[in-house]
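Complex shown without one protein chain; remaining protein chains in place.
By written order: A, B and C. Residues from 1 in each chain.
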C-alpha cells in the first residue's frame, strides 16, 4: 500500500485535533495542515481573538477557544467544550513556550523567583494539565487503523536537551516537560496512547502573508538557520499516523546548519 | 500543500536508493516501499541469490549486488556499480546486524576475542565504509526540493542505547555505529547530507508470504511486541523526505508495549 | 602529596557547610561527616526540633535552622542567618525529596493537579531558591586551595534519569532539578563555583541507633539493595574537595545489585 492511499483512508476517519497554544508559528502550521488532511481542528489560546486565529477559522474552519492552560479548571472545561462541539480529540498538541517577559538572559542571581515559578507554571504545569485531560478523553477511544487511541505531542526546546547558562527557569520548565512526557509515554503507550516529545533545537521562522520571513527571536538574522513550522507540523502529523508497532517517543528537529 | 502532492512531485524525481544488507525484514520492506514510491532501488548482500531478493527483483525491479560490506574495496566497487547502473544514490540505508553466530548471551569471560572483533567489523566498520562512500557520492549531488543532497540512514539496535549484560561485543558495535552517525551528522548535515541513526528498540517481526508471522529471535512469541519492518521503512522514507529546515538525527522506534 | 595530608590542610580551613533538608538519612550523614572533617555545619528543616537534629547538635555542634525552603523570603533569611552565625557557606547541599503525601503510585489521571504543583514547588523551586542564595554568597568567596569559591550539591533521584509510569509529578520535579543544576553548572563553574547533580538510583537505607536497618520505602526488604547515606555523604565531600581542573558535574550512585 502506498503512503497516499493510507492518507486517504485516514482522512476519512475525520479525527479531531486540539492544539493548545495559539501563535503564528507551529500552532498555526499545525492547524492548517491538520485541517487540510481532513481533521476537525480546535485551537486554544489565552486570547482567541488574535487575527491569525480568526484567519484560521475563516480559511480552514478551525474552532477557537479561550483558555489559560495553567488553570486546572480552565483546561478541564476546554476539553469538555471541544468534545461537545466537535468530538473527542485523537491528536492533542501542547505548544506553549511559557517564558515570562523579561526573563531572557537573566543570570541566576538576577532572576526574580516569581518569574521562575510562573515560567514553570506556564510551560510545564500546563503541559501536565493538558496531558492529563487528553489521557482522560483518549482512554475511551477505540483503537484506529494504526492501533492507537490517540496521540499527545509536546513541543519542547533546546533547553530540554541542555541547561544553558542564564536560563535556569526555562531549563527547569523544559526539563520538567521532558520528564512528564517520559512518564506519560511509559504509562500510556501500553494503553494505546502515543506520547511524543519534540524538542525544536533552533529558533522558529516562517513566511508571513506578505511573503517576508518572520521569526521569534528579535535580532536574529532570517536565514536557513530557522526551523520552518510547516515542516514541524508535518512531523507531528507523521507521529500521529505511526503504527503502534513502531512508535517514536522523542524526535529532535534542527536545521541542517545548526551547531549541536 | 498537502502531503499527497508533495509525494507525487517527489516521486517524479526518480531518486536512487541503495540498501546495504539483504534480509527478509527491514531491507526487503525498504526495497518494496522505495520502489513503490518511484525510486530506482539497489540491494547489496553477501549472497544476492537469496529467494527473497530474487522476488524483489521480479516484483519490484530491484537490482541485486554481491558485497561483503566489511571490505573497503568491495564497498567502493559496490557504489561504482550502482552509480554506473542506475545513478548516484540519494538514499543509502545501512541495515546490517553483524553479530557472529554463537555470540548471543555469552558472558564477558566466555566470549572469544575474535568474535568481538568480527562483530565490530561486520556491524560498525561496514557502516563506516558505506557511510564514507555514500558521502563521496552525495556531496556531488545537487540539492533536491527539500534542500538535501542525500540521506544516509543507519539501522541500529537497543544495544546502542544501553549496554546489556552478556552482550559486550554487540554493545561495542552498536555504540560505535551511533558514534559514527553522530560524527557524520555534525560533519555532513551542514553540507546538505541528512544522516540519521534509527535504533529499533525491539525484536523485528513481519508477515510471511503464507500469512504467518516471522521474527528474528527464536523462542520469542509472535505478538504485538515486535516492530513491523514495513512501518520502519515508512519512517526511513519520511526521514529522506524531511526538509532540511527540520532534520531529525535520531529516532528510536519501539512497539507500544515495549518496556524501556 | 597523599590524600591524608590534603585532608588535614583542608580541615584547617574550617569551611562552612549548609544542608537544606533535615531527615535522618543523607542530611544527617552529611552533617556528621562534614563536622568530623572540621567544618562548621548548619542544617535547615521545616521542623528543626526533630530528635535526629537535636542529636546532631549535641554530638557534633551542628546548628539548626527552621526554614520552608519553598518560600523565597525564608530561604533568603536562612542564608543571612547562617552567614551571621557561622560564616559564608562553602558547601551547600539541597537534599529535599518534596513528594506530597498520597502522590505515590497515582496514575496520571488519578493525581490531583495541586499535588503536582506542590511537589514541583517543594522539590524543584526550593532547589532554585537555595541555589540562587548559595551563588549570591559564594561569588564573594576567595578561591580555596582547589581553586573553588564553593560547591553546591543537589541530591536527586532515579526519576531524574527516567520518567517512570504513575509518577508524572516526581518525574517533572526531578527533571526540573537536573535542568537547574545543568544551567547553574554552565553559568557558575567558570566563575569558580562547583555545581553537582547526584541522582541516587536506589532506595536509601541506614543503620539506626539500636543497630537495626531503616529505610524510606515501606514494604521494601532491608538488604544490600539500598544506598547507604554515609557513603553518599563521602561522595559529596569528595566532590567538594575536587580540584577545579577536574570537576564532575553529574554522579549517579547506585548499589551494586541495582538493575538499570
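To be clear about the criterion, a residue touches a chain if its C-beta (ideal position, glycine included) is under 8 Å from a C-beta of that chain, and two chains touch if they have at least 3 such contacts.
Note that the coordinates shown come from a computational prediction; the quantities given were computed from them, not determined experimentally.
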Item to complete: Quick one: jot down which shown chains the absent chain touches.
Response: B, C
Worksheet, complete the sentence: Given B:48, B:72, B:87 or B:147, the correct residue touching the omitted chain is B:72
Item to complete: Taking the full complex into account, find the residue in B:33, B:153 or B:168 that is in contact with the omitted chain.
Response: B:168
Worksheet item: Residue-wise, where is chain B in contact with the chain that is not depicted?
Response: 72, 107-109, 111, 113-114, 116-117, 120-121, 124-125, 128-129, 131-132, 135-136, 139, 159-160, 162-169, 171-188
Worksheet item: For chain C, which residues touch the unseen chain?
Response: 2-4, 7-8, 36-37, 147, 186, 189-190, 192, 194, 200, 224, 226-228, 231-232, 234-235, 237-238, 242-257, 260
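The rule is simple: only the chains that are shown with their structure count from here on.
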Item to complete: Using the contact definition from the top, classify how the chains connect: line, ring, star, complete or other.
Response: line
Fill in: Most widely separated chain from chain B, with each centre as the mean of CA atoms
C
Worksheet, complete the sentence: chain A to chain C, mean C-alpha position gap in Å, rounds to 35
Worksheet item: In whole angstrom, what separates the CA-based centres of chain A and chain B?
Response: 30
Worksheet item: Quick one: chain B and chain C, Cα centre-to-centre, how many Å?
Response: 46
Worksheet item: Taking each residue of chain C in turn, which ones touch at least two of the other chains?
Response: none
